[in-house]
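Missing here is one protein chain; the remaining ones are kept as they sit in the complex.
So, chain A:
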Amino acid sequence: HQVLRIKTRNEEEIKKLHLLDSLEHLELDFWINPSTPALPVDVRIPTNGVQAVKAFLESHGIEYSILIEDLQVVLDKETQDMACSQQRDRSSSTFNYGTYHTLDSIYAELDHLVSEYSNIVSKLQIGESYEKRPLYVLKFSTGGSNRPAIWLDAGIHAREWVTHASAIWIAKKIASDYGKDPSITSLLNKMDIFLLTVSNPDGYVFTHTTNRMWRKTRSKNPGSLCIGVDPNRNWDAGFGGPGASSNPCSESYHGPSANSEVEVKSVVDFIKNHGKIRAFLTLHSYSQLLMYPYGYKCTEPADHAELDAVGRAAASSIKSLYGTTFTVGSICTTIYQASGGSIDWSYDYGIKYSFAFELRDTGRYGFLLPANQIIPTAEETWLGLKKIMEHVRDNPY
């Protein structure tokens, strides 16, 4: 089969192509239909009709060129390429960080990172989701016992896909930069990093199978047809206060009680049991914001000045790469009052360096950020996170 590109010059020629189209025995398959002379017409022609069509075009003086000489050759190569990359996908070095993945694919990559960087990366399960999916945390450590550590999570809100995608890129970055980048090397020589790439796996799966805009967990609410709790209104920080809803059908439903969501409780328990978490960092999208507490009240935290300075330094680092601007401030003054949020809980628990990021963009694509922006987003976000982590490393408490 051949594919021709036909350049028509006027409506007359378009009409002639419509005529060709009407000859059913030719079995023409127009990839771009004849519509206006401004656009080319692409058509696939089964082998038997190729000569006849070319003769027709030439006799009417209609210009054409051969787009694909032999379609079968192209198809065979594609099949080969796909089989090849499917094989390669099973080895870690070719996980495509520049595309969105399913939960299973992300979980498989976690295992690949552990096996590829086994000297510094290990995987822990900190609990199970409502629908019994494992909650996996990657631990980056060069040894010691119970060193002070940094917590980083992503994907607490299911529809914020760029956060899961950035988190897995960041995992790879930390693992591969150890021993090469002086900053990360010195950090990991003193502290551990815990990274929860998918905080809300049930929600994430739901965004792939059913509703791309799902935000909450997938827990059942007794007495209601509506499902799910907003996991970032479910923490024990001003729980049930302004900025969270008591209606199970709402996207910001706080749930029946603080920590009612197993996805939240598992993290709380882990942090409390660890006892030496020095920073709590969480990724959201979208809006390009870098925020510190509080959200549940509009008064400044005691460490306001320091947190603001660190935030500004991080935003500056982010901007240095691609010019992306992040607005820095407390949750309450930057977006809105919102109770039951994770960094308010971590801060009041005693983890001074508590920050929440809202990644790209500012609304043009919103949650549906094109995949070609994943890596640039991850790269710039990493610079911001690194700035904060360096400050944590250099200011032990």
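Rule of thumb we're sticking to: a contact is a pair of C-beta atoms (placed from the backbone, for glycine too) under 8 Å apart; a residue touches a chain by one contact, two chains touch by 3 or more; residues count from 1.
Following the convention adopted for this analysis, contacts and distances are computed from a predicted model.
Hidden chain, UniProt protein name from the list "BPL/LPL catalytic domain-containing protein", "LXN protein", "Sodium/potassium-transporting ATPase subunit beta" or "Prolactin 2": "LXN protein". In the complete assembly, the contact with the undisplayed chain comes from A:D230, out of A:E109, A:D153, A:D230 or A:E380.
Within the complete assembly, A:S35 is the residue of A:S35, A:N189 or A:T333 that touches the hidden chain.
Interface residues of chain A with the unshown chain, by the touch rule above, are 33, 35-36, 38-39, 99-100, 161, 207-208, 211-213, 215, 224-227, 230, 245, 249-252, 287, 335-336, 363-371, 373.
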